[in-house]
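All protein chains but one are shown at their positions in the complex.
Our next item is chain A:
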């Protein structure tokens, strides 16, 4: 690996930097096309997260998973979107259409959007024990520099999908390459054992064995969920974005 760095990375550094100066000459196509924005929660939100996908035997289902998406921008055009979408309603893979706009033709890789609110209601079950939750996250997260290219041709149609990964709420790490998807710590936070896991109970529960990386301010399970909530947003399935959270 060391030789790879020495021979490849360093060598191409200047040569490609030199090439980059020519890129703007190719930018731009004539005309415009229609871009439709959809929001999709995948099977994990529409059908639930099965025990096989969890590391500790719990399964999770959502009665409601409202997401507010805003400021969707593709090709420099801000696309008007609906206010809030319940992603738990099945779409058979299509996602929920939330807006569309005419966008200049070209390959657009500068898309961005924001998730301004998430409200989730549901339950988790294991071995006959059921815990319910009804949580609202008001924090706003901006997603930019997303890893996707929306190809718009003159007179054509394209889709830009905001994909929401609900399982991130149940990750046991904020930094691991392959975090485990678990629920036990959240279930244990139900201090009064009434079956409902409340925000107050989560705020009173230490994150225990969860790994927050260097995010020292994430000390309780509510803060943990808030932090994980800032990682939900993707594009076109698995495309990642830079994310920047803003407190409510």
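Operating definition for what follows: a residue touches a chain if its C-beta (ideal position, glycine included) is under 8 Å from a C-beta of that chain, and two chains touch if they have at least 3 such contacts; residues count from 1.
Note that in this section contacts and distances are computed from a predicted model.
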Pick from "Transport permease protein", "ABC transporter ATP-binding protein", "Phosphoribosylformylglycinamidine synthase subunit PurQ" or "Nickel responsive regulator" the UniProt protein name of the chain that isn't shown here.
-> "Nickel responsive regulator"
Contact with the hidden chain (one of A:31, A:90, A:155 or A:208) | A:208
Touching the left-out chain: which of A:89, A:157 or A:176?
-> A:176
With the full complex in mind, choose from A:63, A:83 or A:107 the residue touching the hidden chain.
-> A:107
Even though one chain is not shown, chain A touches it at residues 1-2, 5-6, 9-26, 29, 106-107, 109-110, 144-145, 147, 149, 151, 168, 171, 173-179, 206-209, 211-214, 216, 231, 233-234, 240-244
